[in-house]
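The complex appears here without one of its protein chains, the remainder shown in place.
Entry: subunit A
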Amino acid sequence: MVNKLERVVFALNGERYEVSPVDPSLTLLEFIRTRTHFKGPKLGCGEGGCGACVVLVSRYDPTTDEVSDVSASSCLVLLCNINYCSVTTTEGLGNTKDGHHAIHQRFAGFHASQCGFCTPGMCMSLFSSLVNADKENCRPKARDGFSKITVSEAEKAVTNNLCRCTGYRPIVDVSKSFASDVDLEDLGLNIFWNRRGDASVEKLPRYCKDSVCTSLNF
């Protein structure tokens, strides 16, 4: 006897979505791009190999009373798998209307975006790494304006995202700029300071770890 899932309820960038009946083969990416007004996640390969479709999927586990936040390639996530989950795309991270997230502003400021197609997925992969690092209570509190993530973790935050334009170096700089153990003077050309000696976190778009609510709140 197979359990039939007759409807799926989830949040997408804080908006409630209910889908019924559910096409079992419908992917999250196709749903977002064809049934909602969000266009951030892109179709780059459709097989989980490029990261252009990465979104954040948050799930509440009642047994542990914890929310897990995972980055996922939405081209491979089936709608059926995200019942009662909360999905965040780059538009949920920040937009022209509600204000831009520090990640967006730093991508712009470090020239980490050229054609821009990989950027939404990059931002969400990085965001996912920051969220998970900051959740770890066993780590000491981060310096003001930084995340608990370390430089070596930050460097790995976007290993599953392909970029054909930038050569990745400025994207690595953006990721590292959030790290608790970064030396800001190591980072490359950006609009926030002119000389390496002037590098300081006050000049960077401020990172507040709880600025974006990723969990379901309805």
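Rule of thumb we're sticking to: contacts are C-beta pairs under 8 Å (C-beta built on N, C-alpha and C of every residue); 3 or more make two chains touch, one makes a residue touch a chain; residues count from 1.
Simple rule for what comes next: contacts and distances are computed from a predicted model.
A.B. asks: For the chain omitted from this view, which of "Ubiquinone biosynthesis monooxygenase Coq7", "Xanthine dehydrogenase/oxidase", "EAP30/Vps36 family-domain-containing protein" or "ATP synthase epsilon chain, chloroplastic" is its UniProt protein name?
C.D. replies: So the chain that does not appear here would be "Xanthine dehydrogenase/oxidase", according to UniProt.
A.B. asks: Among the options A:L28, A:V151, A:L184 or A:L204, which residue touches the chain absent from this view?
C.D. replies: Selected residue, touching the omitted chain: A:V151.
A.B. asks: Just to verify: which one of A:Q114, A:T150 or A:S215 makes contact with the chain not shown?
C.D. replies: A:Q114
A.B. asks: Any idea which of A:L12, A:V77, A:I149 or A:V172 touches the chain not displayed?
C.D. replies: Within the whole complex, the residue contacting the unshown chain is A:V172.
A.B. asks: Could you pull out which residues of subunit A are in touch with the chain that's been left out?
C.D. replies: With respect to the unshown chain, the touching residues of subunit A are 30, 33-34, 38-50, 52, 89-91, 93-96, 100, 103-104, 107-109, 111, 113-120, 123, 151, 155-156, 158-173, 186, 188-189, 191, 195-196.
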